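One protein chain is absent from this view; the other protein chains keep their places.
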Amino acid sequence: MAERRIIQATGMRPLVRPGRVTLGATILALLAFAAVFAPLLAPHNPIDQDLMVSFLPPFWSDGADPAYPLGTDSLGRDVLSRLLYGARIALTVAVIAAFLAGLLGTVLGLLAGYFGGWVDALISRIVDIWLSFPPVLLSIVLVAVIGSGLHSVIIAIVVIDWTRFCRVVRAEVMVQRNQDYVAAAVTIGLGRWRTIVSEILPNVAPLLIVLFSLEMGIAIIVEAILSFVGLSVPSDFPTWGGLIQEGRLYVNQSPWLMVFPMVCIILSVLGLNALGDGLRHRLDPVMRR
Amino acid sequence: MIGRQVALRLLLAFPTLFGVALIVFILLRVVPGDPIAMMAGVTATPEEIERLRGLYGLDRPLLEQFWAYLGQLVQGDFGVSITRRLPVTELIFERLPATIELSLFAMALAVGLGIALAVAATYWRGRAAERMTDGFSAFGLAVPDFLWGLIFILILGVLIPVLPISGRVDPSLSFSSATGLYLIESFFRGQFDVFVSTLSRIVLPALSLALPLAAIIARVLKSSLAEVMQQDYILLARVKGFGRFRIVMRDALRNALVPTVALTAVQFTFLVGGTVLVERIFSFPGLGNMAIEAVVNRDLPLIQGVVITFALIFIALNMLIDLTYGLLNPRLRHG
Partner (left out) sequence: MNDMLAIEALRITIAGRNVLRDVSLAVPQGHVHGLVGESGAGKTMVARAVLGILPAAARVISGHIAFDGAEITHMSERERRALLGRGIALIPQDPMTALNPAFRIEHQIVDVLRHHFGLGRTAARAQALELMHQVHIRAPERVLRQFPHELSGGMRQRVLIAIAFACRPKLIIADEPSTALDVTVQRQVLRLIKHLQARENTAVLFVTHNLGVVAKICDTMTVLHAGRVVEEGSVEACFERPAHAYTRALMAATPRYDQPAAALAPVPEALSRDLADEATAWDARHGAA
């Protein structure tokens, strides 16, 4: 046993709070619920205009109409319905873009990490080049070039953010490939690809779940940025970023129009970050990176 | 030693620069199929399009175009802006100082705020103040810079209008700047009305950019400080009779900063990248704002120039960061 001394570490409170995963999962579940059941939950069609009821305030203010719980926008469209449908787009983009970015990044990261040598040099060099561009600018230019729309937004996120997965997976695989179990797999005659897929990948999987959760939050932000700049989906279509951009025009008349979609984005990202961080702590007490 | 490291980094930067040029070329001239149609817009006649095509050399083979383009880049020639009818280089140099000033101011804010938060959390460990700073860090990270910008506009520009939310300096003040760095120059030239006006307009965009980074710095520095505060030499400092605040600020902070710099330096590039949107939101006349204008106007030479300029800034920043690591490393082992 180590010698006890006067100078010695005093007890430290753990930095991890248990509630994070629960909090994140709850917010994510709410988001998913809103997205899936938007047609049932929304009191109105999100694109129905009714100029007679434009700029209605939310329900707690004077002059509110209970038929429009969160009020209406400049064209008399129901804000709550637009937010709910916005959740659909946000979640769709988040899941698909994060998945594809994860797929591309993981495959390249596995290759670079496992094979090393020129494969690694090439992939790392590409990542370096990618990191030389400001991501926001690159995504805006990319969408401007390939045309706006949901698919372009997804492509832009994948093209820009695969490097996040690639770098982390590469570093992790480099650690894993030197472990005994990989050597064992190779000695018993498992092929390279079999080794990667059946031995290394499962060990990288927890990390991927964490990254996926964080990437979904980033995708929601990027989608909001692109709709904010007016490059996402047609403006009639309700996206959170688009709602912010519209709300900004009328911020003096009706600040709530801007506040609600901002709250939606912030809560979603907060939840996904909490989930990702919580999972990281739970899966890996030492906290890598 | 250092000289060789710098030389090596510069050498390594060449393939990256070439890659950047290639990506921009592919992005702007190959992928869209017809950049000229994109530039000319839907109202252009076929003759007009043909004329533009000849003007930009797009009727020649791709490889030839690429060589011509590389040759131009090497000479620092980005062509002429379509909408502004001025050399792109000139436009960029006109806007660059604003972005540099904004970025540096934001970085300083982020570092100051991040350190203050981490020190406060360490000093008041286990008390409400610590939980508050933790909550702030989580929030600061979840809210991206452009949303911070909108929040500030909403609160400080609209609900309680205390600060101006657009431009760089009050248009009624005349100030001809030699360097383009309004804040520093007006201060040293003693034009304090200009200085105050510039300061009041840079604070909110800079704060928007700084908050997420401050949250990261606070988080990393706090855990680094927590580790340092366990060290024997901190206990010895207590036994020397020093007060807690002094110990955190003087004996612990310096040791905790080295790993913090190593872990957060990369984030500076994200801050610079964030200027694009934040400048747009605050109508701040910098490079990023011009980039979005260029995208909206389909001004191809300008887009190309701005993207490459940003890439150059990023490569330079990354090099600087790598070199900083090199300088910090020998000390890291003992820290």
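Order of writing sets the labels: A and B. Residues in every chain begin at 1.
Note that a contact is a pair of C-beta atoms (placed from the backbone, for glycine too) under 8 Å apart; a residue touches a chain by one contact, two chains touch by 3 or more.
Everything quoted here is computed from the prediction, not taken from an experiment.
Peer 1: Where the complex has a chain not shown, which of B:Thr83, B:Ser166, B:Gln231 or B:Gln267 is the residue touching it?
Peer 2: In the complete complex, the chain left out is touched by residue B:Gln231.
Peer 1: Thinking of the whole complex, not just what is shown, which of B:Asn255, B:Asn289 or B:Gln304 touches the missing chain?
Peer 2: That would be B:Asn255, which touches the missing chain.
Peer 1: Since one chain isn't shown, list which residues of subunit B touch it in the complete complex.
Peer 2: 231-233, 235-243, 251, 254-255, 258, 331, 333-335
The rule we apply is simple: only the chains that are shown with their structure count from here on.
Peer 1: When the centre of a chain is set as the mean of its C-alpha atoms, what distance in Å lies between subunit A and subunit B?
Peer 2: Once rounded, the distance between the two centres reads 22 Å.
Peer 1: What does subunit B use to touch subunit A in their complex?
Peer 2: By the definition above, subunit B touches subunit A via 15-16, 19-20, 23, 27-28, 31-32, 38, 126, 138-139, 141-144, 146-147, 150-151, 153-154, 158-159, 223, 226, 230, 232, 235-236, 269-270, 272-274, 276-277, 280, 288, 291-292, 295-296, 298, 303, 306-307, 310-311, 314-315, 318.
Peer 1: State the interface residues of subunit A toward subunit B in the complex, per the touch definition above.
Peer 2: Those in contact with subunit B are residues 6-7, 9-10, 12-13, 15, 125-126, 128-129, 131-138, 140-142, 144-146, 217, 221, 224-225, 228-230, 244, 248, 251-252, 255, 258-259, 262, 265-266, 269-270, 273-274.
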